[in-house]
Every structure is written in C-alpha cells, then in structure tokens.
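Missing here is one protein chain; the remaining ones are kept as they sit in the complex.
Our next item is chain A:
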Amino acid sequence: MEHKCAWKRFVQLYDDVLSLTHKQEVARELRDEEDLFFLLIYSDMLGIPNPAFYYTLELYPYIMEKFHDWHLRMGMEKSPLEGIRCC
C-alpha cells in the first residue's frame, strides 16, 4: 500500500515538473479570454453600446470579486467605473 502511495506521489511530482509551464500558458490564455469577456460585460458602462447589457447584469455578482484584478491588468490603476469603487 505504501509503495503504491509513493509511486503515485512520484508520478504526481513528475507530472507537475513537466506540466508547470504548460499549465501556466493555458492559465494565461484562459485569463486573456476571461479579460475579453469582462470587457464585453462592462462595455456598456464604459461607453461602448452593448445590446446584451441587460442580460449581463445577472453575472455581476459572480465577476465583482475579479473586477479589481481585471482593471489592474488592463492598465487602469483606479476603477474606471463610477458605480464600482473597489480601490
């Protein structure tokens, strides 16, 4: 049993070593996609007309937590939106 656990840990370590960069790049790519999605959601508040704005309001509670990191990544030191004062 112990041998089995040790082997499993070894395989996990090996996989972690090899996939470190790949996981990083996939995370970066997914984050870029998410950043674009956030831009679409906040577009109306930023002055870009968005016909689906009304429906995106439902998502706000889910994305509020990530809003601060998002505007920092977009190169905006302070929140660009009047209604959202995260910093």
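Everything that follows uses one rule, which is that a contact is a pair of C-beta atoms (placed from the backbone, for glycine too) under 8 Å apart; a residue touches a chain by one contact, two chains touch by 3 or more; residues count from 1.
By our rule, contacts and distances are computed from a predicted model.
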item: Protein name, per the UniProt record, of whichever chain is missing from view ("Carbon starvation protein CstA", "Cell division protein FtsA", "Stage V sporulation protein AD" or "Malonate decarboxylase gamma subunit"); value: "Carbon starvation protein CstA"
item: Interface residues of chain A (partner: the chain not displayed); value: 11, 13-22, 24-29, 31, 69
